[in-house]
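Here the structure is laid out as structure tokens; the discussion comes afterwards.
Note that this complex is displayed minus one protein chain, with the remaining chains in position.
And then chain A:
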Amino acid sequence: MVDNAWLIPLFPLASFFLLLLFGKRFGSRSAEVGSLFTFVSFICAAVVFTKSLHESSYKQTFNWLTVGDAQITVGFELNPLNVLMLVLVSFISFLVHMYSKGYMNGEKRISIFYAYLGLFTFAMLALVMSPNLLQLYIFWELVGLGSFLLIGFYFHKQEAKRAAKKAFIMTRIGDMGLLIGMILLFWQTRSFEYSVIFQAVEAGDISQSLLTFIAIMIFVGAVGKSGQFPLHTWLPDAMEGPTPVSALIHAATMVAAGVYLVAATYPLFQASEVALLVVAVTGGLTALFAASIAVVQTDVKRVLAYSTMSQLGFMFLALGTAGYVAAVFHLVTHAFFKALLFLAAGSVIHAVHTQNIEKMGGLWKKLRWTGPLFLIGTLAISGVPLLSGFFSKEEILLSVWDNGNYFLFTLALLTSLLTAFYMFRLFFSIFGGEEKTPIHAVKESPMIMWLPMIILAVFSIGIGYVQTPWFGTFLGDWLTNENSHHEFSLWLMLIATIVSGIGIGIAYILHRKSSLLTEGESSAYRVVANKYYIDELYERTMIVSTKAVSRSLVYIERYVIDGFLLVVIRITRMFAKKATKLQSGQVQQYGAIAFLSLAVLVVVYLVAGGYLR
């Protein structure tokens, strides 16, 4: 089975082609087709997972291209990190496939939707199996394509079009960093293989400054994909896509690819302290920055989007402070509870047909399943003890504390507080209080939608126990292939719990005052509500200057280049006219010209002594 693991991504790919070509015939049964293929993929991934708990990593490659004396290979690699991602991605993708059957019910282009989901799942699964950077880059771009297609799924909407384009271009800016880093590594090591690169790094074959530059460039790629500051602006806009897509791509899997990338190339970062610091600071600042924006948003999906940014920032913060296991752990727990939250939010939107939390309220009694499930997700992300988010967040705090950077530690604590606050603000405004606008016929979603949510909820509660101070550090041992003893720090847990409690408390008090923090006069409020004017800043700098360059080049094209062309044409014409006049029919004139020409040739011959040399 393990040597046939390359089949895992091919099932969703088959689903993509099948649905793209014969989608019309399948009609609404496309949902079953897509889900079935993803399910097979998940089963295979699970089998590989159980096998690899005991086996060491497995790698298989074959030649793809020759560049000079270097062979570029493709293949697949199964190491603990890859297998973990494999099973995580296929599992959540399958659940989202299931859920979408209910959510997208009645959509005319449902076969296209499932085709795109298949394409994305294929690319994401292939990405996490890549044994080298080039292959990772290939699928890295393809997951971007999947994301682009699904954001723009409602293509007739102007906002969807803009958001899709923005997502593609913003992430491509990041991708260029990855491309630069990757090519520079190639010329240092003559290979894209992780193993070869790590050997070269260990042996010190690459100079320190270049290594730092390369690591930062690779990190730029991660920043773009994971929606970190300053390349984050596409992620909130990406919420234009259907909600299940937001759950799968823009919360659980693709945006976590950036974290995966840094984790997969971790030896590069470990070799450069500067690069680690850049990762940590970017992550920490983004975590706080995004959390602060989430506090004042009124669109439920946007709150969750900023929350995703913030949580991803947390993971980078962990990576930057040598908390490899902590980051991967949080990636896993976050995938479950954030997918749960998005699906639950989708269920709410499905019921009330609005995304604006100001128009919601009092839904607890009406949505018997969704309410408690949303609460579980909220508790998990807020770091309430004994749920998964608590353990992973505590692990991250510990890693930051051990690193000794108190500035970053403060950032992390503040973010924790804000997280608990904005999540409960969201929860109370949707489910608590009274109905603000009378919404008729609010119905709970069908089973096909709440069943996946229940599964996710179970994991959101329980997955944390794979890595706890009390029962053992299975995840860490497996990932790092050694028995690590886990430091137990009660005071940190207490602080984390208290901080979350304060956040929840503030949210509750504000809820009682029925304030949503949506109106304010202060300039600070305006800055945050306008997302720190980053979009406007880019609009006025990057976009305007690009357009200015283009326009000035249009003038160069019109007057200089075309002008040159016209001059050439005019000279040609002039010669033609002169030459026409010579055709006078007078033999004397012909003779004179012939004689003159001969004279010139003779002179040239005498002066130059033959040919021009």
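Following the convention adopted for this analysis, a residue touches a chain if its C-beta (ideal position, glycine included) is under 8 Å from a C-beta of that chain, and two chains touch if they have at least 3 such contacts; residues count from 1.
The rule we apply is simple: contacts and distances are computed from a predicted model.
S.K.: The hidden chain: which UniProt name fits, "Cytochrome c", "NADH-quinone oxidoreductase subunit M", "ABC transporter ATP-binding protein" or "Tryptophan synthase alpha chain"?
M.R.: From the choices "Cytochrome c", "NADH-quinone oxidoreductase subunit M", "ABC transporter ATP-binding protein" or "Tryptophan synthase alpha chain", the unshown chain carries the UniProt name "NADH-quinone oxidoreductase subunit M".
S.K.: Quick one: say which of A:I180, A:L277 or A:I448 touches the chain that got left out.
M.R.: Considering all chains, including the one not shown, the answer is A:I180.
S.K.: Going by the contact rule already stated, which one of A:K51, A:K165, A:K359 or A:H511 would touch the omitted chain in the full complex?
M.R.: Checking each option in A:K51, A:K165, A:K359 or A:H511, the one touching the absent chain turns out to be A:K165.
S.K.: Among A:P80, A:G102, A:G118 or A:G152, which residue is in contact with the omitted chain in the full complex?
M.R.: In the full complex, the listed residue that touches the missing chain is A:G152.
S.K.: Which residue from A:L386, A:L494, A:I569 or A:V600 sits in contact with the chain not drawn here?
M.R.: A:I569
S.K.: Considering the entire assembly, which residues of chain A contact the chain that has been omitted?
M.R.: Looking at chain A, the ones touching the missing chain are residues 63-68, 134, 137-139, 141-142, 145, 152, 155-156, 158, 160-161, 164-165, 168-169, 172-173, 176, 179-180, 183-184, 186-187, 546-547, 549-551, 553-554, 557, 560-562, 564-565, 568-569, 572, 610-613.
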